[in-house]
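Sharing a structure here in structure tokens format.
Right, chain A next:
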Amino acid sequence: MQNDSRSQKIVDIIQAYARRHSLWILAYGTGCGAIEIPSTMTSRYDAERLGVRGAATPRQADVLLITGYLTVKTLKRVIRVYEQMQSPKYVIGFGSCAINGGMYWDSYNTIKMLDQYIPVDVYISGCMPRPEAVLSGFGKLQDLIKAGVADGPKRYEENFDWYRANQKKIIKNWNFADYNW
Partner candidate 1 sequence: MDKGKRFDTIRARIKENFVLSQDKIYADKNRLDISVSKQRTPAILFFCKEQLGFIHLMHVGIVDWIEDGTLELVFMLWSPTEKLRVYIRTRLNRENPVMENMDMIWPQLNTYEREFKEMYGIDFKGLIAAEEFLLEDWDGPPPMLRDFDTEAYAQEVFHTRPGREDAQDVREAIIKRSQEEIPDFAKKYSRQ
Partner candidate 2 sequence: MVGSPVLFVAIPLLAAFLIPLMGMIWKEFVRIIPGLVLAYMLVLSVSLIIYIQSHGTIVEVISGWGPPVGINLVFSPFSGALTTLMTFLGLLVWLYSHKFKRNVDYEPAKKYFILLMLMVTGSVGMVLTGDLFNMFVFIEIVSISGYGLTSFFVRRDSAEAAFKFLLMGAFASSFLLIGIMIIYTQLGTLNMAEIAQRMPQMDYHMKVFSLIFILVAIGVEAETFPLNGWAPDVYTQAPGPISAAMSGIVVKAAVYANIRIIYTMYDLQGAYEYLLIIGLITFIVAETAALKQERLKRMLAYSSIGQMGLAMIAFGIGTKEGVYAALFLMFSHAIIKSLLFFSGSYLVYNKTSKYIKHVNGMGKYLPITAFLFTLGAFAIIGLPPFMGFWSKLALLSAAADSNLVILVAVILVVSIVEAVYYLRVVNRIFFFKKRANTKPEKPTINAMIAMLSLAAIVLVIGFYPDLVTGLIERAADDLMDKGRYIGEILSKN
């Protein structure tokens, strides 16, 4: 393929279409939100008709679904998983715990704002959000992809130092390797 701008444009359109209609999710089921995923995926709401489908490992996934609160301990894992995912990749924060800590607002080991640590594209509010809300969240993500503003990896890359500083602020023993971002 040449670097022809017109053909590139067509390719871009197809790419965007493919990306938003094939969202393979990696559900990081930390809290009570994990229970909403099955009902979203199965017969009643059937997210697969939108191209949403479970992925087994971070390498294959497009969307990281954080379904609930994250403790310091789990945040470590989430960061690792996020960094293992391959661009383009999206993050959906799921439920009020991911947004502002929710009922764990004063907990000594639950993070309050997910987007301080990894770039979040869509938050789905609710405690917990029902499958309808989840589906609408996916719809929102598709819109964002179409608009070209779901550029998490780019933000992460650009503000990497800031993200890393935030992460390191609460993860005191940064004992896993930096995977040459």
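Note that contacts are C-beta pairs under 8 Å (C-beta built on N, C-alpha and C of every residue); 3 or more make two chains touch, one makes a residue touch a chain; residues count from 1.
The candidates were selected such that all candidates are chains of the complex that A comes from, given by their letters.
Source: prediction; values computed, not measured.
Student: If you had to name the candidate from 1 or 2 that touches chain A in this complex, which would it be?
Tutor: Per the touch definition, chain A is in contact with 1.
Student: Going by the contact rule set out above, which residues of chain A touch candidate 1 in the complex?
Tutor: Result: residues 72-73, 76, 99-101, 105-113, 116, 166, 169-173 of chain A touch candidate 1.
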